[in-house]
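What you see is the complex with one protein chain gone and the rest in place.
For reference, chains read A and B in written order, and residue numbers begin at 1 within each chain.
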Amino acid sequence: MEQSRKEQEKIKKYEDYVKRKTPVHSLAKNMWWAFLSGGLICTLGQGILNFCRGLGLDKETAGSWTSVSLILLSVLLTGLNVYPKLARRGGAGTLVPITGFANSVAAPAIEYQKEGQVFGIGCKIFTIAGPVILYGILISSFLGLIYYFLHMWGLA
Amino acid sequence: MEYIQAFWVGGLICALVQILLEKTKLMPGRIMVLLVCAGAVLGSLGIYDRLIDFAGAGASVPLPGFGNILFKGVKKAVLEHGFLGIFMGGFTAGSAGISSALIFGYLASIIFKPKMKN
Partner (left out) sequence: MGRTVGEQSIQFDSSVYLLGGGSVVGKLEGEGPLGKYFDRVGEKDGLFGCSSWEEAESALQKEALSIAMEKAGVSREELRLIYAGDLLAQTIASSFGVMGFHRPVYGLYGACATMGEALSLASMAVAGGYGDYVGAVTSSHFCSAEKEFRYPLGYGSQRPLSATWTVTGSGACVLGTRRSRARITGITTGKIVDYGLKDSFNMGACMAPAAASTIEANLRDFGRRPEDYDRIITGDLGEVGQKILFDLLAERGISIEKQHMDCGIEIFDKETQDTHAGGSGCGCSAATFAAYILPKIEKGQWKRILFIPTGALLSKVSYNEGKSVPGIAQAVVAEHC
């Protein structure tokens, strides 16, 4: 017991020391780039949304068109090797918008094509996006279950 | 005006996530999961729709917006189909996003070749 606590302390001490010795990106600068790139992607989305609304589409349909357009754009930029370059600067700004999700689908699909249709593209296309879909569905269904009971009891 | 709101709200969400990226050891994959789940929770509390009313695409384009859509889909299906709706709504509402990403992603794997990072 005593031994393992000492061990833990030693590890902690080295971790802290390494942390002091390791240079990090300037957070303020990276936040600025994330703000800028993320903001621009959302503004572009707003533009598409407004355009679709202008065509007389309802809110939900216009929203879907916006997602589909941004996803297409992101996949193209991934294929042309531009998105990873943007992401190097943009960080969370290119990760958080729906374009980041599209990038996480297209990148492994392109990378693993050599390993075949099923075990290459088919499996690996979900390496990063799979967890997002799984936990998104899990949590929304769980919340839906709660909503179901609340609704049944007339609370929501 | 709505462009400015979309810009700064969307940008702010990204900037805050940047802090999370740098201050924790969370990998991007985990962050994406976290954001979608957070969006679903905020959606279920009715908060996220208010943010969308205010910021438009600034709130719907970031990943929490996707979580919000998933929950709203489940809610709608529960109202229509009762208990069975819990199993139907999510994919129905998220279908445009998920299907387009998969279809375009697949097509990209046919058209593009992997490239060296430089």
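Heads up, the rule we're going with is that a contact is a pair of C-beta atoms (placed from the backbone, for glycine too) under 8 Å apart; a residue touches a chain by one contact, two chains touch by 3 or more.
Quick caveat, the model's predicted, so the values are computed rather than measured.
Contact with the omitted chain, checked across A:41, A:70, A:128 or A:143, is made by A:128.
Checked against the full complex, the candidates A:66, A:103 or A:140 give a single residue touching the omitted chain, namely A:103.
Across A:41, A:72, A:86 or A:133, the residue that sits in touch with the chain not pictured is A:86.
As for the chain not pictured, it touches subunit A at residues 7, 10-11, 14-15, 17-18, 21-25, 30, 78-79, 81, 83-84, 86-88, 90-91, 94-95, 100, 103-104, 106-108, 110-112, 114, 124, 127-128. Within the entire complex, the positions of subunit B that touch the omitted partner chain are 21, 25, 28, 114-118.
Following the convention adopted for this analysis, only the chains that are shown with their structure count from here on.
Centroids of subunit A and subunit B (each the mean of its C-alpha atoms) stand 8 Å apart.
Contact residues of subunit A toward subunit B in the complex are 24-25, 27, 30-32, 34-43, 45-50, 63-64, 66-68, 70-72, 75-76, 78-81, 84, 91-93, 95-98, 100-102, 104-106, 109-114, 121, 125, 128-129, 131-133, 135-137, 139-141, 143-148, 151. Interface residues of subunit B facing subunit A in the complex, by the touch rule stated above, are 2-3, 6-15, 17-23, 28-29, 31-33, 35-37, 40-41, 43-44, 55-58, 60-63, 65-67, 69-71, 73-75, 77-79, 82-83, 85-87, 89-91, 94, 96-98, 100-102, 104-115, 117.
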